[in-house]
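For this view, one protein chain was removed and the others were kept in their places.
Moving on to subunit A:
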Amino acid sequence: MVRCGIAAKVHFSRNTRESNMAAVSPAPATSRLLLSGNEAVARAVWEAGCRVAAAYPGTPSTEMLEVISTYPDIYSEWSVNEKVSLEVAIGAAFAGSRSFCCMKHVGMNVASDALMTLTLTGVAGGLVIAIADDVGLSSSQNEQDSRYWGRFAHLPVFEPSDSQEAYEMTKAGFDFSEKFQVPVILRMTTRINHVKGLVTVGERVAHAAAGFKKEPARWVMTPAGAGKRIPLMFERDKVLRAEAEASPLNIIDNGRDKRVGFVASGPAWMHVRETFPDAPVLKLGFSCPVPIEKIRAFAATVDKLVVVEEVEPLVETELKAAGIECLGKEILPRQGELAPNVLKPAIAKLLGEPVPEGITAPAQVFPRPPTMCVACPHLGVYYTLAQIKNITISGDIGCYTLGAGHPWNALDTTISMGASMGIALGLDKGRGETDKDKRIVAVIGDSTFLHMGMQGLLDMVYNGGNVTVLLLDNRAVGMTGGQSNPGTGRDIHGQEAPRVDFAKLVESLGVKKERIHVLDPYQLPVLFKTIRDEIKIPEVSVIITDQPCVLIDDYKKQKPYEVIDDKCTGCGNCVDVGCPAIHVTRREKVIKPSGKEVELQFVRIETTACTGCTLCVQPCAPEAIVHADLTKPMRLVRH
């Protein structure tokens, strides 16, 4: 533990990724293991005899594939995006292998093009698609309800409510998928993916690939071919609904307090059972298609029926359409988790009972938003962008989205993976009179660029955009924990893999060679001059910064720095870098000769956290920042 919590940070290691699961020999059957939902799914995927698993990292889904990659006898890959990962899984399922694909909720937006036709072909080998909804927005740009995909694509949806169920439903999902030749969606939420609970595990049962059978009427979806498959999908809907009505995954707890009965799924079911132990509860584990008749019979046994579902009122709407009286989003929020502290007052109010005493109000404490790491190579980029006037910066998804925060405030838009490219072009083409002199800059990371940014850049070049692109290549999918991608030169197991050459890649997309620069983001003067020069040229430029993420093995620490107190003039230049190792020890208001009042900020550097990147040294006017004398005993500075 250290003042900033930085030195003690997990150091991502590609070659020796640690996991609770044994990397070499998996824990024996019948073991009871403390597993997260993600780890439980991984174990089940392996036990189910799955042969191919693919994903693109995304919180809260990432660990599923990370853990799968540690198991023997299963091919796993980090795909370049979710659509490709699903297509890989589909191909394997067509070949008769059991296959698996997982993604965070927004990943399915990308993959859905494949999903919407996959529902017509169906599968040969079992295919389970785990989608992790970030209910509560712990690390996402929106909050979606992936159960919609079940309705949209006419597919069955299973919803586990803890690790043990995640394990069981994954295995059940493979069997179901194979039996009905239909892909199964496993809908998870952050509160399943990242909660650890006890799981009793079993044996792996191998499933050999049946082999690809040439059957164009089934696998080739031409208009004529698809037209014949659509009625079959409707027939399948009826079968699925009958299965849901009879499914052992939908169970009823007959509580004795019949005033309110609940229909609940996912973690919300646990919260309902916890909060109302005496209430009758119908648990939806197989939640799409909705087992309407089972619920209708249950509804007749209770005075009031309340549907507890995160996030959208899907089940509720279908029940109401079927003439089943129920309550849902009239009394419960349509955003965030339906935890006990939300359920308790809502139901008390419904019953006309006194709403439980408000708990003590939380103390007012400053916010602690996530920050960039000490010596992060992105710090130099945002420090520089913050100094350049009259620019609009289109951003993207990754650690560098934090550039929108303090002290840089150097990111103006964030929408979706790769969107920085198209949005920058749109800002350019759609500029109004007030923006006519604005320069447009796009900022994107290496992995996001490979995921969905390349096409946007191609579009920008083809259509004559006037945009300066900053491609921040830190050789890792940083935000999700340093996973590899085609830009890192390593595969999912840490083995050497072909490494894409970004300069050549963007040149082949049509960017002029003289408009491509590969820079060291720790060289502030060069970075500043290059950005300033390129934004003046009305063409597409690409500036590639080429230094590794500080959390991966490639990053080499340098000798740390410290501040000579007597020399620090309080100018605050180093504070503007935004490095969490720099702390302000004292503020002082002074009147300048011009009569202007300024606040001086005297600083110190957390030497134990500093890795000597020099980003704060370069703008220090009085040269007060010098290499630390490590022979002195470590100081504990109190604020």
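The rule is short, and it goes like this: a contact is a pair of C-beta atoms (placed from the backbone, for glycine too) under 8 Å apart; a residue touches a chain by one contact, two chains touch by 3 or more; residues count from 1.
Going forward, contacts and distances are computed from a predicted model.
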Listed names "Copper resistance protein B", "Indolepyruvate ferredoxin oxidoreductase beta subunit", "Zinc-ribbon domain-containing protein" or "D-methionine transport system ATP-binding protein", matching UniProt entry of the absent chain: "Indolepyruvate ferredoxin oxidoreductase beta subunit"
Sole residue of A:Thr222, A:Asn254, A:Thr301 or A:Asn341 that reaches the chain not shown, by the stated touch rule: A:Asn341
Among A:Ala40, A:Leu86, A:Leu402 or A:Val511, residue touching the chain not depicted: A:Leu402
On subunit A, residues whose C-beta touches the chain left out of the figure: 1-10, 18, 32, 34, 59, 136-139, 162, 191, 194-198, 267, 270-271, 273-275, 339-341, 344, 359-363, 365-373, 399, 402, 406-407, 479, 481, 551, 575, 578, 580, 582-584, 587, 599, 601, 608, 634, 636, 638-639
